[in-house]
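Removed from the display is one protein chain of the complex; every other protein chain stays in position.
Letters A, B, C, D and E mark the chains as written, and numbering starts fresh at 1 in each.
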Amino acid sequence: MKKSNSVLVFGAHPDDLEIGMGGTISRLSKMGFEVIPIIATLPNFTENDTKDERRSESVESSKILGCISPEFLDLSPTQMIFNRKLVSLVDKLIKKYQPESVFTQWIGDSHQDHQILTKSVMSASRDIDNLYMYETTIPGGLTEISFKPQLYVDITTDIDTKKNALTCFKSQFVRCGQYWLDAIVGRSSYRGYQIHTKYAEAFEIIKTIKF
Amino acid sequence: MKKSNSVLVFGAHPDDLEIGMGGTISRLSKMGFEVIPIIATLPNFTENDTKDERRSESVESSKILGCISPEFLDLSPTQMIFNRKLVSLVDKLIKKYQPESVFTQWIGDSHQDHQILTKSVMSASRDIDNLYMYETTIPGGLTEISFKPQLYVDITTDIDTKKNALTCFKSQFVRCGQYWLDAIVGRSSYRGYQIHTKYAEAFEIIKTIKF
Amino acid sequence: MKKSNSVLVFGAHPDDLEIGMGGTISRLSKMGFEVIPIIATLPNFTENDTKDERRSESVESSKILGCISPEFLDLSPTQMIFNRKLVSLVDKLIKKYQPESVFTQWIGDSHQDHQILTKSVMSASRDIDNLYMYETTIPGGLTEISFKPQLYVDITTDIDTKKNALTCFKSQFVRCGQYWLDAIVGRSSYRGYQIHTKYAEAFEIIKTIKF
Amino acid sequence: MKKSNSVLVFGAHPDDLEIGMGGTISRLSKMGFEVIPIIATLPNFTENDTKDERRSESVESSKILGCISPEFLDLSPTQMIFNRKLVSLVDKLIKKYQPESVFTQWIGDSHQDHQILTKSVMSASRDIDNLYMYETTIPGGLTEISFKPQLYVDITTDIDTKKNALTCFKSQFVRCGQYWLDAIVGRSSYRGYQIHTKYAEAFEIIKTIKF
Amino acid sequence: MKKSNSVLVFGAHPDDLEIGMGGTISRLSKMGFEVIPIIATLPNFTENDTKDERRSESVESSKILGCISPEFLDLSPTQMIFNRKLVSLVDKLIKKYQPESVFTQWIGDSHQDHQILTKSVMSASRDIDNLYMYETTIPGGLTEISFKPQLYVDITTDIDTKKNALTCFKSQFVRCGQYWLDAIVGRSSYRGYQIHTKYAEAFEIIKTIKF
Partner (left out) sequence: MKKSNSVLVFGAHPDDLEIGMGGTISRLSKMGFEVIPIIATLPNFTENDTKDERRSESVESSKILGCISPEFLDLSPTQMIFNRKLVSLVDKLIKKYQPESVFTQWIGDSHQDHQILTKSVMSASRDIDNLYMYETTIPGGLTEISFKPQLYVDITTDIDTKKNALTCFKSQFVRCGQYWLDAIVGRSSYRGYQIHTKYAEAFEIIKTIKF
């Protein structure tokens, strides 16, 4: 596959990307990579929010992160099944963008959409050089497997951008409150400390090609 | 083994306990458990600090956490080998205190002392009902295995005590600076969020008996 | 989530609960917990048995164990797919009962219904404090992963109740014979020995909150 | 289950069997086992190839390996879902042939069809004595888990037969070229070296009964 | 390595072999294999028992199992360290007997002697075709890893021999009582049920060569 400078970033829901790798998206964008967010579904978390609100939150956040607006697949719950149909859809995106790297959610999070999306991205990424899973943070989303931090990205110069992007998601603030933001920033401090810097984001690696 | 209300907490070095489970020690002490810290070695991290300084930092921290002063084994590096001798030493402590729970460091941290101590504690804890490993935070201490958070303790009411205890370790502040504290508190926010509270500490479980 | 004293126990089929944790259900019921069995499907194992027979076996067994009658979801095979629909169904049960603990089958058993049910229970249990998987026993049901016993419940005073509950499943006796019962009691002896008692049941822990 | 001398070998696609265990099929056939290849789907990889071409490639290859012609299930992509329907289909094959051993693809390959087929074979193999997964080789098909070689079969006397069988798949040669064959033979050299022979094939074991 | 019909069975302590694979030793002996037990250490569990008593218990048990008397290495605790010296010692035994199979204790048991012996046996078995780990049963001997049953041996016709061999270890009966025997037989029922028989022993496989 011909290499491009684009990077595909998959998230089942709006704000998944910002939580997991908002700092890295900002950093990659500054470095000149074309980061393309792909959002699989547009759920309504509270009775009052609508798909359009969630979509425009995501668009606003992308501007802050410095990347293009997300591609919204707007899949219905019945379309979120691990089979050839969903894999083909991801296949087409990968053929279209020929990314140099693909990021997706950690396979071990308990949310069914996260697992199914990631399994599909893995299946479709057989010709991709670099495939990473970002760390998910939902309350209580534990399963029988555990996250293995392997790739660290220093986001010390991007932490404010990450915070600003997260504050776009007003519907999440209503649901989760301030301690949602504290937890995400807190985790960045922790991951930063592991590589002797102030803030970092961590990823589990499926494969990477180097040198 | 007759049950007592004592809890043994093993750390290879001074401050390992506070970093990993200072909040939980505070909480257990308030609940009436007799928490007994056991410190295996007394290293000199900088040229200027002495064993005595590190010992008194630990004693001061224990007072803040509300537990008794640590038992210092003061093992030399050549004594830190996984064999019957070290296991027997831990054995004696367990026979002496007959603890209802034992906490030790996560086996997957890269530090040789942490691994060797924990292997010895596991060997000696065959008759113990509850055996947990706390989350270690040293910069870069990664190995081929990953931490699996399973037991969560809500330390929201104990976070200030934990911070105060950590500030006793002046020699660490010199070495690591403020971002050391931020990383530890940050991780507590992250672990707290996973159980819908502000601050928590997480543990991997070897075994527990309930009901 | 407000805590109640109810405990949800999920099984794909009638008798899965009794095999895996009949002793623990009895014990929890005696302790005052409201144990609520949820049975996902009602298969016909032999040509002669009917859904009604299997249902009444389960009701009879519940009486012996001291818990309320199971809630039968009566899902058809085509409904046993890991997707949002099945997760939503479990979600509703969890919202309805607000359990203090949830038990489900071990994820590593080879039966498709066991795996799919447990994946759905994990997804729906993001706000649950205590989530455990009980040990499954079907002949030959091995996969690429292995059961990790972590939580032990002493059922020495409940082993006869467990045996009596198991004998309610006459259709299983026809299929499996006496050595079915011997295997289940035998495993309890083995698990008991590991914690210095006569009989125990073992569970793998997804998460638990303590202190 | 009554033992026969038949061996069932499952592959999602034509040539999966030859890549993973062509040498072992040849060897087992020579030893007198009745090896029965089961091919789940018949994909068209290039625009020009047809299902009939792929089917006849497989039939030709079987002749070279010395086993009977494959049973083609010809499942459509929408039928490749891990549920009772697919498991029942495999169940029937197992009841029909009562095999002494079952081989299927490694569960950790990224291809959705490989994973779904193997999960179904595991579910259906609860009464089977010997269940093995062969090593898959597709470019880039990596996931979060890793292959564990445990069973080795010496195929030094069968390597030429394996090569000849692989050359039947003309459509694959067009797609992958000579280095496809080199990779497969190369892996056999590597696996052979691990058991002190020239060529071998390796398998991960789910279960086996011996003595 | 030239194949012989001998089978080496390693145990750190007297009675480890009988607990883990007494039935299989009996079965292999009946089948004509020369089973050679190797006992690494001779501990004194109670104040009154002596090394000689423990040695003669082992010899008596071997007679019942139908194999030759164990080779007692009589290593002191300080010799039980994972290094070249211990590996060389095992190396010599393997060169001497050239066994067709080697059995050792499960690596995941918490006992330091079990782990160290097994690591040494693995290192020394690089030229061995078949290497298995038997299931250990000590009370509470849990670690961070879990046993993976893969090889099953049907010991229905050997269960009484196994029980008789176990009763030779009078010092263990004093320490552990009748429920020790019940646990071991109970586990055999459970393992038997998994392969549709009355009694079985289970092993984790490091490697095996077949066909």
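As a working rule, a residue touches a chain if its C-beta (ideal position, glycine included) is under 8 Å from a C-beta of that chain, and two chains touch if they have at least 3 such contacts.
Remember, it's a predicted structure, so these values are computed and weren't measured experimentally.
K.L.:
Can you pull out the displayed chains that the omitted chain is in contact with?
P.N.:
Looking at the entire complex, the absent chain's contacts are A, B, D, E.
K.L.:
From the listed residues B:67, B:80 or B:107, report the one that touches the chain absent from this view.
P.N.:
B:80
K.L.:
Any idea which of A:72, A:134 or A:152 touches the chain not displayed?
P.N.:
Considering the complete complex, A:152 is the one touching the chain left out.
K.L.:
Would you write out the residues of subunit E that touch the absent chain, in ascending order?
P.N.:
So the residues of subunit E touching the unseen chain are 81-85, 87, 107-108, 119-120, 122-123, 125-128, 131, 133, 145, 204, 206-207.
K.L.:
Please identify, in ascending order, the residues of subunit A that touch the omitted chain?
P.N.:
The missing chain touches subunit A at positions 1, 24, 27-28, 31, 127, 129, 149-154, 195-196, 205-211.
K.L.:
If you put the missing chain back, which residues of subunit B would it touch?
P.N.:
77-78, 80-81, 110-113, 115-116, 138-144
Following the convention adopted for this analysis, only the chains that are shown with their structure count from here on.
K.L.:
Can you give the shortest number of steps from subunit A to subunit D, where adjacent chains in the path must touch?
P.N.:
The fewest touching-chain steps linking subunit A to subunit D number 1.
K.L.:
Shared touching chains for subunit A and subunit E?
P.N.:
Touching subunit A and subunit E alike, sorted by label: B, C, D.
K.L.:
Can you give the rotation angle that fits subunit C onto its twin subunit E by Cα atoms, in degrees and rounded to the nearest 5?
P.N.:
180
K.L.:
Could you tell me which of C-E, A-B or A-C has an interface matching A-D, in the sense that over half of the contact pairs are shared by residue number?
P.N.:
Copy of the A-D interface among the listed pairs: A-C.
K.L.:
Between subunit C and subunit D, what distance separates the C-alpha centroids? Give it in angstrom.
P.N.:
36
K.L.:
In angstrom, rounded to a whole number, how far apart do the mean CA points of subunit B and subunit D lie?
P.N.:
Roughly 50 Å, centre to centre.
K.L.:
Any chance you could list the residues of subunit D touching two or more other chains?
P.N.:
Answer for subunit D, listing residues that touch two or more other chains: 81, 127, 206-207.
K.L.:
Considering only which chains touch which, label the overall pattern as line, ring, star, complete or other.
P.N.:
It is other, because the touches fit no line, ring, star or complete pattern.
K.L.:
Output every touching chain pair, sorted by label.
P.N.:
Here the touching pairs of chains are A-B, A-C, A-D, B-C, B-E, C-D, C-E, D-E.
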